[in-house]
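After the structure tokens below, expect a handful of questions from me.
Note that this complex is displayed minus one protein chain, with the remaining chains in position.
Our next item is subunit A:
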Amino acid sequence: MSDASTGALSQVLTRHADEVRTAWLDAAAAELHGRSSRGELDREQTEIFEALVGGLADGGTTLRDAAFDQLRGILADVSAARARLGYTPRETAMAVFALKEGLYALVSDASVRTDITSLLRLVDDLGLYTFEAFAEAREAIITEQSEQLLELSTPVVKIWDGVVAVPLVGTLDSARTQVVMEKLLNTLVETGSEHAIIDITGVPAVDTQVAQHLFKTVVAARLMGAQCTISGIRPQIAQTIVSLGIEFGDIRTRASLADALLDALESGGRSAAEVTG
């Protein structure tokens, strides 16, 4: 038996549309029980099915052919939507692979004489394409989220008249440092503050790279005429910094944010009594 022409395949699919679609829908609905309604799946499958039949009628043999442009577009949309809705890769790919159940029904149907092997192969391709599109959409979501997180995780807050603070939490890499530095410098100008406190209580490890990033931020703040204090130096971090040999030089450091604040207020000409009382 030689491979059937794409035209013949398209005709077989059209003739047995109901049979194939029902088996496909049943298999997909069983896999996605509860996540998608039958109606939704049916709409999706109608689009995919029509694009597939149309592509075959136009002589498409592999998914890369121009005849399947529309089909690829639909698959990419469906996969991206699934990725955003939190479907698992399996659930996403199964919605397409379930089409094979419909095709197997054709194989066991004695009235169908056409060899559908190439069609089965095409469905495998569709499944893989769905998978790739899903992974791409997920990557895009992750990148988007990490960018959002970068913004979220670096608040610069005014904690007193003339004093702004940046509580740093997590890993301090070059990208974060850049964001922190920009935000801090802008806030210093906007609020007309003279004191900046960088609190590192939430930074799990201070290695040479983190220290270097901190130094740069402090130097930049100083260039703008602000006094900069690094607070939140926990005992284990202090001991590690000493062993590592990092010199903080004339950079002011304090154990807690409260100490740093008090310090900033006092150097601002207010007495401790005035501040605390």
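Criterion: a contact is a pair of C-beta atoms (placed from the backbone, for glycine too) under 8 Å apart; a residue touches a chain by one contact, two chains touch by 3 or more; residues count from 1.
The rule we apply is simple: contacts and distances are computed from a predicted model.
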item	value
Candidate names "Formate hydrogenlyase", "Dipeptide ABC transporter ATP-binding protein", "Spore germination protein" or "Anti-sigma regulatory factor"; UniProt protein name, chain not shown	"Anti-sigma regulatory factor"
Options A:T46, A:T117 or A:Q239, residue touching the unrepresented chain	A:Q239
Residue, one of A:A205, A:V219 or A:A258, that touches the chain absent here	A:A205
Residues belonging to subunit A that touch the chain removed from view	171, 173, 204-209, 211-212, 235-237, 239-240, 243-246
